[in-house]
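For this depiction, one protein chain was excluded, whereas all remaining protein chains were kept in their positions.
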Amino acid sequence: MDLTYSTKHQELQAEIRAFIEAEGHRSPKFGGGRNRPDQQALDWQGLLLERGYFARTVPTEYGGHGAEPDVLETAIIADEFSRAGISPGLLDVGNLIVVPSLLDLGSEAQCARWVRPTLTGETIWCIGNSEPGSGSDMANAQTKAVAVGDDFVINGQKIWTSGAHYADMMFLLCRTEAEAPKHKGLSYLLVPMDTDGIEVRPLVTMTERPEFNETFLTDVRVPMDQIVMGRGDGWKVAIASLKHERVMLGDPNKQLQRLHGIREMMRETVIDGVAVMDLPEYRDRLLRLQAEVLAAKFHNMRLLTLHDRGEEPGIPGLIQKLYGTTLNHKLSALAIDVLGEAGLPYEPHEFGENDPATAWQIDYMYDIGLIIGGGTSQIQKNIISERGLGMPREPKAVVPPARS
Amino acid sequence: MDLTYSTKHQELQAEIRAFIEAEGHRSPKFGGGRNRPDQQALDWQGLLLERGYFARTVPTEYGGHGAEPDVLETAIIADEFSRAGISPGLLDVGNLIVVPSLLDLGSEAQCARWVRPTLTGETIWCIGNSEPGSGSDMANAQTKAVAVGDDFVINGQKIWTSGAHYADMMFLLCRTEAEAPKHKGLSYLLVPMDTDGIEVRPLVTMTERPEFNETFLTDVRVPMDQIVMGRGDGWKVAIASLKHERVMLGDPNKQLQRLHGIREMMRETVIDGVAVMDLPEYRDRLLRLQAEVLAAKFHNMRLLTLHDRGEEPGIPGLIQKLYGTTLNHKLSALAIDVLGEAGLPYEPHEFGENDPATAWQIDYMYDIGLIIGGGTSQIQKNIISERGLGMPREPKAVVPPARS
Amino acid sequence: MEFGLSEDQRLIEQSLRGHLADAVDLDLIRRLAADKGGFDADLWAGLCELGLPGLLVAEAHGGTGLGMLEAAVAAEALGYSAAPTPFVGACVMAPLAVSLAGGEEQRRHWLPAIAAGEVRLAVGAGALAGATGTAELSLSGAHLSGRLTGLLDGGGASHALVYLADGRAAIVALDADGVALSARPSLDRTRPLADLDLDDAEAVLLDGADDAPAVARRVLDAGRLMLAADTLGAGQCMIDQAVDYAGQRVQFERVIASYQAVKHMCAEMVANLEPCRSLVWYAAHVQDLDDEAERRVLACLAKAHLAEVGREVARTATEVHGGMGFTDLMGLHFWFKRISYDRQVLGGPERCRQDAARAQGWLAA
Partner (left out) sequence: MEFGLSEDQRLIEQSLRGHLADAVDLDLIRRLAADKGGFDADLWAGLCELGLPGLLVAEAHGGTGLGMLEAAVAAEALGYSAAPTPFVGACVMAPLAVSLAGGEEQRRHWLPAIAAGEVRLAVGAGALAGATGTAELSLSGAHLSGRLTGLLDGGGASHALVYLADGRAAIVALDADGVALSARPSLDRTRPLADLDLDDAEAVLLDGADDAPAVARRVLDAGRLMLAADTLGAGQCMIDQAVDYAGQRVQFERVIASYQAVKHMCAEMVANLEPCRSLVWYAAHVQDLDDEAERRVLACLAKAHLAEVGREVARTATEVHGGMGFTDLMGLHFWFKRISYDRQVLGGPERCRQDAARAQGWLAA
């Protein structure tokens, strides 16, 4: 354990503080809506890339900063931005899932083509994993891509394609090998969203916010070299990308920010003349969650270190999504309880900074969506027990028929 | 809902209060050890039977009071005894499991022979259900009873036979039909513990208290008419007796007493000059549990009413063990937290009234035993979901081999 | 002598549930949710025919003179079908307030109109319930000024019943001068919360109570209990939907109802919710008795406990539905949000438990 700041780290910290002091006012609001980044966000992203505060370890030839991995640097950057309430850059699925997946498994040409514009925000991605019939059972994807000449011709339907209505590209899981067994017939394709035959329909969720879509693909043609790895390698890519998704969903910085937000709210909210922070039955809950959030934060630093060392994270990596999404939900639940009756007015379409009620209610529901999405908690527990603890897989069973 | 006291109920209440006033000093300490009742307990039991405060609805020809079922009477009796801290009589497995099972399913001769001495405490029972290889899977019992002449000859091993070291009789589940399928080959036999070939060895548990035993049966002979119902009907008897066991384990009166005990303790225990009752982080937990305990109490009254009406309880009956044992454990957990450091000294063999630390630590561990015993919580949830909610049974599976 | 619903109570339950099964479907809920007004004239008319607003009104005043257990049975039924209609405030708290705190003339004036469903009262009790919103009313003569947020049953209301911090209750007509009621869309789109602004508005002070604060607490207790019963019904419906959906949804070549994890989630929901029914029944039973402490303790504990169990059930049932629970497609979220609403109005669980502690003398003076 070496968390003492070397001169290098002290300098980085000072540098970032100076940067925030000088440029922070140009940052877009952090935690704003999930829309296509506007010009301010793109400019800010450009600035962060220029300074190396984003994509710090991505090779320079792909538009990154090319730095050696350093968990303390990562932590310093995240801490300083978080403390100042400044946007840390575009944390979209392109940057959090597609870029690391391509760097891991994509061809050099694919990295050269797609990483840089994704970093800059020029190219926005959506993920085409889930289908109506295969939520938890992702390997059951039925969207078909048939080789015709030099193209794949794709037909099928995707669900939960968040951002598909403004994305440029889709990272698409589909079945290219019709005859192969379930897990062997899959491939990932990189599909431009302006290709003919793609229709995006909004999918209304319990939050009422237009974040998700259903995407229908009808005779969509993409060149065959738009495949990641080889034909039938899709399950390998899926495993890698799901790992990145788990990391994204378990992100502890978000939890830290929430914790701070709740703390402030507890100081400001008054019930019968007493600040909620001074009511021990609430305060004790806040402290419980603080311990869980800190555990998540340090756990994440440990994972980054394992990653930097090139060690397989094993169990610590497998639990991150389950732990993080569960914790998120506990945090928003406390926030709602603090708000009480004043937390009920709900304006999901035009809520702003002064409407914590709507913001927290959205989180509270969206958090359930995240518990469900990307592999439900039940799937996560299967994974932890089977891959992490070596317990037997669910035995093959006689299929009980669906009730009519 | 008719809980208004009629004249009859007012009279009963007044009568019991007068009884307690006059005779209460003769009661043995309530909640004492789990030993064979001493003379004081037997005398008290006799008094309760004479007055009809015990076995109130058991037919008079078997030694009971022969009253019509009346949930309010039951509640009045329990409440008054509980409030006064007076023993409500012998709540042993004989009275809670064997007597109702025999009244339900036993022959007239068996009822005539066994009910009265069990009520009086003359005959003490133990239950021979579990075996080392069949804990949750009770129907897998391997103890064999082979018909030889007019006798069954029994060989096998039982575990968790609480009280076997002082019991007179065992209510024994065994396999009489070697060729029949698993659930069809079982029978219940009534076995005197002084029969040759029975050896009882104490089974030490985590509490260190000598409550349980392993019982070994070697060529034990009992007459064939000691069978309950017919040969191969054992699973039916098991289902009925497990229902009574669930009721026993979910008994809300115990929870009410615990709640009162914790409340007193919270008033008396002081941390840094403040009574624990005045620390809202503890008090709020007490109130949470009060709601759960009251829910259990009223739920039980509802079940008694359903029983009196002759209606099948369905789901309300199935959940009682899971709910009650889980709640017990939450109560003892709070008690231990209230005691803190002072709750650690542990003297399980000679603890008395002034040693709440030992008493609550025993409860805290014993409660886990009750969660496990009589069908673990996992089995209970299987039962609730399958029998209660009609969800599919665990599918037949390819057997994963045991790891070496 | 029995613990359970009587034959008459079962009949009331069945007729209401039967009516709601016909009158309320997902289309109606969606329509009223989109409208965000919280009131449908046809649905209200049907419920009036069943006597819902007069349930607690004495027969002498045109009601059926039934008790809180019948009201709780009705609340459970309304929660089960997520019925978008005024009830807790308009049909329980308001008639109770007038019956207990109104003078004889006031009772004769208001109760028949309430029972007939012609006068519908929004109810604002924030000053008493430990609410986090605004409750700043001042009385000058018979005129009220100030602001009160979070009124229940503002949708379609003709009047508002408001509580002052000292426990006195007053009625204002919403069409009177100086009275402005604005509905705010709440998380539960079918039940808006209203804000009331009063500017020297003419008010009728209920003047028949010997002990106004005690009556106010009793009315608040009744409201809390109704919210508990509503959550009971809504939670039960979510469980039923989850079990049903699990029996149809196939993943990994099996219906998910055959997975032990899903089965146990359902079993836990049932095990936690089922005993709540008896708690609500008993709590309702004692509301009609004379023991103030017992009334308060049971109502507050029922409200708090159902809030906790309801929250778990709402989350778990949604999880059982997987992505489908998170979408709008099956409308499951209407029940989810109903349970959130029930938890948050008239005092959250911590506050209710504190009230229960105080009523038992468990709080340092």
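All chains are identified by letter, namely A, B and C, in their written order; residue positions are counted from 1 within each chain.
We adopt the following convention: a residue touches a chain if its C-beta (ideal position, glycine included) is under 8 Å from a C-beta of that chain, and two chains touch if they have at least 3 such contacts.
What you are looking at is a predicted structure, and each value in this text was computed from that prediction instead of being measured.
Across the whole complex, the hidden chain's contacts among the shown chains comprise A, B, C. The chain that is not drawn here is touched, among residues C:Tyr80, C:Trp110, C:Tyr259 or C:Tyr282, by C:Tyr259. Contact with the chain not shown here comes from a single listed residue; of A:Gly66, A:Gly261, A:Pro348 or A:Gly388, that residue is A:Gly388. Remark: the residues of subunit A touching the chain excluded from display are 1-3, 6, 9, 70-73, 263, 275, 277-278, 280, 283-284, 286-288, 290-292, 294-296, 298-299, 301-302, 304-306, 308-309, 315-316, 319, 322-323, 378, 380-382, 384-386, 388-392, 394-395.
Although one chain is hidden here, its contacts on subunit B can still be listed: residues 130, 133-137, 140, 159-160, 203-206, 208, 212, 269-272, 279, 281-282, 329, 333, 336-337, 339-347, 361, 364-365, 368-369, 371-373, 376-378, 381, 394, 397, 399-403. Taking the whole complex into account, subunit C touches the unshown chain at residues 259-261, 264.
We adopt the following convention: only the chains that are shown with their structure count from here on.
Put simply, the chain closest to the centre of the protein, by Cα centroids, is C.
Centre to centre, using the average C-alpha position, subunit B and subunit C are separated by 39 Å. Put simply, the C-alpha centre of subunit A and that of subunit B have 51 angstrom between them. For subunit C, the set of residues touching two or more other chains reads 247, 254-255, 257-258, 262, 350, 353-354.
Residue positions of subunit B touching 2 or more other chains, listed in rising order: 280, 283-284, 392, 395.
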